[in-house]
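Our next item is chain A:
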Amino acid sequence: MPQMTDERVRAGLTREEDLSLLHEVSMKTAGVSHLEMCIQCGTCGGSCPAAQDMDHTPRMLFAMLRAGMREEVLRSNTPWICVSCYHCVVRCPQEVHIADVMYTLKGMAIKAKLYTDSTAPDFSQTFVDMVETYGRSFELGLASRHYLKHFPLRLPSMTPMGFGMVTKGRMPIKPKRIRHMKQLNNILNRAKQLELTS
Partner candidate 1 sequence: MNKYLFYPGCSMESSAKAYMQSMNAILEPLDLQMEEIEDWNCCGATEYLGINLIPAYSLIARNLALATKQMNGTRTVTAPCSACYLNLAKADYYMQERPSLGAKVNEALAAGGLQYTPGTLEIRHLIDILVYDIGLETIRSKVSRPLTGLRVAPYMGCMLPRPDYKHRWSDHEHPTELDDLLRALGVEVIDYPLTTNCCGGHMTQIGPETAFELIRRLVADADERGAHLMATVCPMCQMNLDAYQGEMNHYFGTDYHMPILFFTQLMGLAFGREPGDLGIGAELVSSRNALANIGVEVPVTQEPAAPRKKDEGLPMPRRWTKHEGKEAVK
Partner candidate 2 sequence: MTEKFEPTIIGFTCNWCSYRAADLAGTARMKYAPNVRLVRLMCSGRLDPTFVLRALSNGADGVMITGCHPGECHYLEQNYKALRRFLLLRRVLKGMGIEPERVKLVWASAAEGARFANETTTFVEEIRNLGPLNWGRFIKQEAEINESLHEEVPA
């Protein structure tokens, strides 16, 4: 299937149904996204501290959303490189909620299974798992599990830091758990059945 889209995009074809992509992303974004207001000025791409590592600047991503290039957008590493520094958000002359759109795109990419580098999604998922188990984040467990899986080669050079953190008492070896874990899980389970549509 993805193959076909590529062909279509390469041929410059846009189907009527593709044009709903922008609206779909806008609807799924918390708050009022103003995504349709983008004037392609590039303030976001110019402001981004991590733009050099992105395959598309945020501005390009918004143009691609408009063009209905669903799979290309969801394959992009851009949302995953976003560091949520909000420079683009406050500078955007059209008040587009850029950072929140990035969150939406991450969620959509995970659901569509289109983003092939699993480092970032895994980290997020690991984090979420921790929170859903303990109600609090647990840095040591998180970092070691994550690094073991994704940067095993980097672990040795990271050891001094981990060692330092533990010896300075800055990384408890045991996680903390909140008291009303069940209440939290009830809330989250209910929340998972809900989706933002209107």
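On how the list was made: all candidates are chains of the complex that A comes from, given by their letters.
Here is the rule we use: a residue touches a chain if its C-beta (ideal position, glycine included) is under 8 Å from a C-beta of that chain, and two chains touch if they have at least 3 such contacts; residues count from 1.
Quick caveat, the model's predicted, so the values are computed rather than measured.
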Pick the candidate touching chain A in this complex: 1 or 2?
1
What residues on chain A touch candidate 1, complex-wise?
28, 30-32, 49-50, 52-53, 55, 75, 77, 79-81, 83-87, 89-91, 99-100, 102-104, 106-107, 110, 116-117, 119-120, 123-125, 127-128, 131, 135-139, 142-143, 146, 150-151, 154, 157-161, 163-165, 167-172, 176, 178-180, 183-184, 186-192, 194-198
